[in-house]
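A protein chain is absent from this complex, but the other protein chains hold their places.
Moving on to chain A:
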Amino acid sequence: MKRVRLRIGPAIFELRSPFRSVLTEVEALYRRYPQNLDGEIFDFSVTGLPVSPWRRFLRPSIMFGGDFSLADIVPVEKRLGLLGFEMAINLQMALGYLRHIVVHAASAAKDDEAILITGESGSGKSTLSALLSYQARWRHMGDELALLSLETRPLLHPYPRPISLKNESIPVMESRAPEDRFGPLLTDTVKGDVRHLVPPQRAIEQMDRPALPKLVICPHFEAGREPAVRRMTESECYVRLSTASTNQLRLGERGFDAMVSLVKTVPAYDISYGSSEDALKLVDELWQQA
């Protein structure tokens, strides 16, 4: 049984599996993250075990679990084990992490102010987040989960796990980021092709440095679309962020109060665009105004 410990932002995970090669891939992907966590108390245990004893060797198939698990999890082929661990880690955060409001959103900071990008899968959120991550002026904070502190005017805390690029966004970023920051190309996953991109070193070094939210955007990518901007009302922004959160309702009054104070103080826009250039331009304009 091989064990690997990871720290992403405020959370430490211990990953455990008899599939050594899968964990070796994980170690390689996270080699630039904090090391030497052996003496630490960890937050979540994550396991990748064979579906049955013989499936360790014969058509290897991995069932993922952890301290917190769901009943109907589907096993993953061994060649996609890296992706399986990423999903299992996310699941621990979604189900078990209650020290912040966890929102399904990407985020980035400029100085100590942050932009929060929320939207359903396929809306262009991940691509936009990846584009910002390798722009010199932005500090990447996370591509998938944003952590908001439980206080009035909540702070955004970084959770900069490797960015999960899908399909068309892979070549887009391959031309913008150095080759040695990419993980292996994973083909034929549930979401098509996936390739992980380790964020710039600055994002990892500053993963304990929070930022104050200044702008919320909800992107809609549609090929050929003319750029358009619509201001969201406070209540629309609340509903979007609250439904994108895995735990806000569970946090009760503290979660509600923090979220309300965020939407009351930070402007929010729904933006549509048809190209990466338009997207970056819109974000810059809105950032200036905010």
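Here is the rule we go by: contacts are C-beta pairs under 8 Å (C-beta built on N, C-alpha and C of every residue); 3 or more make two chains touch, one makes a residue touch a chain; residues count from 1.
Simple rule for what comes next: contacts and distances are computed from a predicted model.
Novice: Going by UniProt, what is the name of the one chain that was not included in the view, given "Diguanylate cyclase", "Cytochrome C oxidase subunit IV family protein", "Energy-coupling factor transporter transmembrane protein EcfT" or "Nucleotidyltransferase family protein"?
Specialist: Listed in its UniProt record, the absent chain's protein name reads "Nucleotidyltransferase family protein".
Novice: In the complete complex, which positions of chain A touch the hidden chain?
Specialist: These residues touch the chain not displayed: 12, 14, 16, 39-43, 45, 47, 61, 67-68, 74-75, 77, 97-99, 250-252.
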